[in-house]
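With one protein chain withheld, the remaining protein chains of the complex are depicted in position.
Up next, chain A:
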Amino acid sequence: MKISVQTEPFDLGTEMAGFGTGREDVGAVVSFTGIVRDDTGAMDALELEHYPGMTERAIAKIVGEAIERWKLADVIVIHRHGRLGVGEQIMMVATAARHRVAAFEAAEFLMDYLKSRAPFWKKEHGPEGTSWVAAKDEDEDALKRW
């Protein structure tokens, strides 16, 4: 299991090399990578603030729940903070499970919870200045399916 909250970029290939392989109880590996997207065409960068200490604690709790519920063999969560350019990676999750459905569901569960329960806050930087990204109701609603 790996949980990392970091400013520096990560290499997906390096992280996934050997993940979930070489063991008898894993039949499925899923990974998701979040990328900084520009919906308005006017964003220079995305800045992520977080709550050191609580962030690691909140992620560990979410990961623990996913491991227990989907009997995961392994998990990776990497989440960046600081100033990120458009097209850069923000975060990744990877899950290794016995079956495909568990690996996919656990990855979605992790994503849904990281969005609304891990203490990160996004601020958009553009030519007109900066603005905090508001949390969406549908992100909170997404937790209800779990």
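One rule holds for everything that comes next: contacts are C-beta pairs under 8 Å (C-beta built on N, C-alpha and C of every residue); 3 or more make two chains touch, one makes a residue touch a chain; residues count from 1.
Simple rule for what comes next: contacts and distances are computed from a predicted model.
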Which of "ABC transporter ATP-binding protein", "AIM24 family protein", "Molybdopterin synthase sulfur carrier subunit" or "Heme exporter protein C" matches, in UniProt, the chain that is not displayed: "Molybdopterin synthase sulfur carrier subunit"
Interface residues of chain A (partner: the chain not displayed): 34, 49-51, 53-54, 57-58, 79, 90-91, 111, 114-123, 132-135, 139-140
